[in-house]
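Below is one structure. I have some questions about it.
Shown here: the complex without one of its protein chains, the others still in place.
What follows is chain A.
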């Protein structure tokens, strides 16, 4: 399965957040790598979007949309630093 980069998640996350999401830096809960979401590996072909760590490939975040609502998980992202 091919991946794209985290820039592609700007639109789907901009609908949920008031700040640009792809410049947000976070720490991978699995390996500790710190990177902007733009640098994550994004797999857009599943039931939703899956963002994986560029270093260890563990899942950082998932977004699933349907039925007028959105399911968001940020289970692999800690210490998220956002622009104000």
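Quick note on the criterion: a contact is a pair of C-beta atoms (placed from the backbone, for glycine too) under 8 Å apart; a residue touches a chain by one contact, two chains touch by 3 or more; residues count from 1.
Going forward, contacts and distances are computed from a predicted model.
Student: Have a look at "Iron complex transport system ATP-binding protein", "ABC transporter permease", "Oxidoreductase" or "Acyl dehydratase" and point out the UniProt protein name belonging to the hidden chain.
Tutor: Looking only at the record, the undisplayed chain corresponds to "Oxidoreductase".
Student: Quickly run down the residues of chain A that touch the omitted chain.
Tutor: Answer for chain A: residues 2-8, 10-12, 14-15, 19-20, 22-23, 36, 38-39, 83-84 touch the chain left out.
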